[in-house]
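Before I ask anything, here is the structure I am working with.
With one protein chain held back, the other chains of the complex are shown just where they sit.
And then chain A:
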Amino acid sequence: MDDTTYQKLKHFFPQVHLGSESESKFRSLWVPKSFDRSELITEAGNTERYFYFVLEGVQALYILNEKGEKVVLGFSYSGSPSGVFDSFIYKTSSFTFLEALKPSKMLAINYENYQSLFELDPDFQTWGHHFFRDILMGRLYREAELLTLSAEERYIQFMQRCPKELQVIPQKYLASYLNMKPETFSRLRKSTRY
């Protein structure tokens, strides 16, 4: 991994301050992975093998409903974590797919190496606390949005806060994430300012 890439990774662990020996160990645990557009990074029915850090691209996490339609649960993008965390942590079959919506470059760490981080330095415990707290708050906020806001309000909130690279992915994924029909999303895109 080159120095620029490593700086991006370090930025994802702001609570962690490592000595040179631990730093070189930490750096060695990550493996670069590349995925083509539309490639399935993780398949439902398989166990997630990696925790990812995204360098480039956008990925969608989705589940299939009874009709076989994709229901988008979330996205990952440059600078964010990615992967199917429940399957990764509990080593159980995933119920969700992770798909690259754009050509993607990611850094991956396997389960054993991920666990070893928490023994490498106590700062990783602090990072873990913040990381899972933020994930939990994010999910609670999204649940409240889905239950209380109108389609237009959900659209505005999302477009105001989402990174630019998410605004150019296929509309059907964004519509599904916002729990609206693609036609509704398209209409809102044309008629709503945010």
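Of note:
Here is the rule we go by: contacts are C-beta pairs under 8 Å (C-beta built on N, C-alpha and C of every residue); 3 or more make two chains touch, one makes a residue touch a chain; residues count from 1.
Basically, contacts and distances are computed from a predicted model.
Note on the omitted subunit: UniProt lists it as "DinB-like domain-containing protein", one of the names in "Spermidine/putrescine import ATP-binding protein PotA", "DinB-like domain-containing protein", "Serine/threonine-protein kinase RsbW" or "Membrane protein". When you scan A:F97, A:F124, A:Y155 or A:Y177 for touch with the missing chain, the hit is A:F97. In the complete complex, the hidden chain is touched by one of A:Q15, A:S28, A:N46 or A:Q115, namely A:N46.
Of the candidate positions A:K10, A:K25, A:R49 or A:K70, contact with the unshown chain belongs to A:K70. Where chain A meets the missing chain, the touching residues are 38, 40, 43-46, 64, 67-70, 93, 97.
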